[in-house]
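Supplied in structure tokens, the structure appears directly below.
On to subunit A.
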Amino acid sequence: MALLSVRDLKVALPAGGDRTYAVDGVSMEIDRGETLCVVGESGSGKSLTASAIVGLMPSRSLKVAGGSILFEGRDTLRMSARELRALRGGRIGFVFQDPLSSLNPLERIGKQVSEMLRQHNWHGDRRRRVIEMLAAVQLPSPETLVEAYPWQLSGGQRQRVMIATALAAEPSLLIADEPTSALDVTTQAQILALLRDLTKRNGTSLFFITHDFGVVAEMADRVAVMRGGKLVEYGTRNAVLYQPREDYTRRLLGSVPPLEAGPARPAGETILRAAGLEKSWVTRAGMFRPGRTVNALRNVSFELGRGNTLAVVGESGSGKSTLARVLMRLIDADAGRVELAGISGNYLDLRSRELTALRQKVQMVFQDPYASLNPRRRIGAAIAQGPLTHGEDRETVRRHVLGLLARVRLDSSAAERYPNEFSGGQRQRIAIARALAMRPRVLIADEAVSALDVSVQAEILTLLQDIQREEGLSMVFVTHDLRVAARMADQIIVMQSGMIVEHGAMEEVLSAPKHSYTAKLINAVPQLSSAEAAEPPSNILELKK
Partner candidate 1 sequence: MEKLITLVIAAFVGMASLASAEEPRRGGALQSVLWPEPPGIMTGINTQSSALLPTTKIFESLLKYDFNLNPKPNLAESWEISPDGLKYTFKLRRNVRWHDGKPFTADDVVFTYADYSIEVHPRARQVFERTRVSKIDDYTVEFALKEPFAPLIRSFDLCCLIVPAHLYKGTDFRNNPNNLKPVGTGPFKFKEWKRGEYIHLVRNDNYWRDGLPYLDEIYYRFVPDAASRALALETGQMQLATQNDLELFDVNRLAKLGHLDMTTKGWEWGSPIVWIEMNLRKKPFNDKRFRQALMYALDRKYFRDVIFQGSANLATGPVHSGSPFYEPNVTPYVQDTAKAEALLDEMGLKRGADGKRTTIKLLGLPYGEVWNRAAEYTRQALRKVGIEVILEPSDAAGWAERTRNWDFEMTMYFLTTLGDPALGVSRTFLSDNQKQGVLFTNHAGYANPEVDALFNKAAISTSDDERKKLYSQVQKILVDDAAVLWLVELIWPTVYSKKLHNAVTDASGPNGSFAETWLAK
Partner candidate 2 sequence: MRLHDFPWRIGVGGALLGLFAVIAILAPVLAPYDPFAISGPPLVPPNSSYLFGTDMLGRDVLSGMIHGARVSLVVGLVSALCSAVIGITVGAIAGYFGGAVDRALVRFTEFFQVIPSFMFVILLVAILTPSLGSIVAAISLVIWPPVARLVRSEFMTLKTREFVEAARSLGLSHGAVIVREILPNAMPPVLAVGSLMVATAILTEASLSFLGLADPNMISWGYMIGSARSVFRQAWWLSIFPGLMLFLTVFAITLLSEGLGDKTNPNLRGNQPGL
């Protein structure tokens, strides 16, 4: 009999929403020791299903409207509050997405883990068990860690603490809601390996939620694909990944860019050259503490060819965003030269009043679509802001804006509406239109797609490529995702703690990375094709192209 079987689960949305059910008649099962991956884009209802299992709905206005959830033979929807509390943490562990905010910042690590043991009256020495669990999740020197506070640990370390806490009381089911989406790709690989190892060793079933099919390929025994609250596809890993029956699944699989370099364009004459860029932050020295210095950029040099795209890849803290902001003169570098065709000398030395020329040649697209548009300004005004500031007359700017809206495939009525009436993808299009309004020669994209769902990502990347081709734009494409870099870039530089550790053509770097860090990055990328399929079904090959 399955450890957990969800039968025809319905979760109702409050009246007046765009649809009646957030989860509409979903059924799925997990056997003991098995890993079920639930995959879907944002708004698909995958997290709500998990929350319903332990009765932890995110807000009072979301009610379970039907169906049953049998766990170890008993229906959790009919359980009393006390019984549910015994279940949570005792029989079902939970790991959430963002490690930075999932631990109580004011409580020591040891106390937060032992609290789980006390709650489920763990007989035996709780302190020894805590240290044992911290060691099990491969955390360094557990004895000292017990006394530490969350803010003294890195994101990866905190996620390990969450896992240690969730498994402390030896639950039979672990629910992990996108546990690695907020982590760097190398850390993600370690955490995924840790989860696989711990669940297999203790026979714990794993209810794993993700939006990344690469992760599904590495983790899943069984896969459930959800969309708009409904179950679209359900089956074994191989069946769903390699013989997807629903075209929605096929489209999702297709939008995950394979780790292969796109067609390489010839490196045209250099339009942008940076040499010896240095930048470091100094935290203010306290009365009795020396100031700490963080080196964001150390001797960074590169060249960008006309019409080419240079990918800047690195994990968080590698200095890639600082580089983008230095190039845009949003931050002042400590040292270094940057030359741009059409501007004499090092434009880092231009005084702020002389920056207008630079503003017309280099523009930027930002990461978070919800934060990069002023919520209080209409779309048309936002796009027109740049040219108007530089003194173009209203009428030409108005026509130019309508042209740009068409360019980014948005109808002209959008000009009068406010950002909150658009989806993430549409807002990013607007941001691109705003950048293009200045008719730049170079476009800097700082993690321009990482906040979007994978299907929307594909659309934006295609749009950017089309615009680059038609306008002859050169691009500096900053990203942490090698697969996106592979698809977009002709050349690539890999950064680690402020230094360039590798640069070269995309094709060469992918196939023969010179630096060990680059190799580590490449291996860490979860890939569809790399899974050890029992028998490689025929369609894997087509996916390769």
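For this structure, a couple of remarks:
Operating definition for what follows: contacts are C-beta pairs under 8 Å (C-beta built on N, C-alpha and C of every residue); 3 or more make two chains touch, one makes a residue touch a chain; residues count from 1.
For anyone wondering why these and not others, all candidates are chains of the complex that A comes from, given by their letters.
These numbers come from a predicted model, not from an experiment.
Every candidate listed (1 or 2) is part of this complex; the one in touch with subunit A, counting any copy, is 2.
By the touch rule above, subunit A contacts candidate 2 in their complex via residues 16, 325, 328-330, 355-356, 359, 363-364, 366-368, 371-376, 385-386, 389-390, 431, 434, 438.
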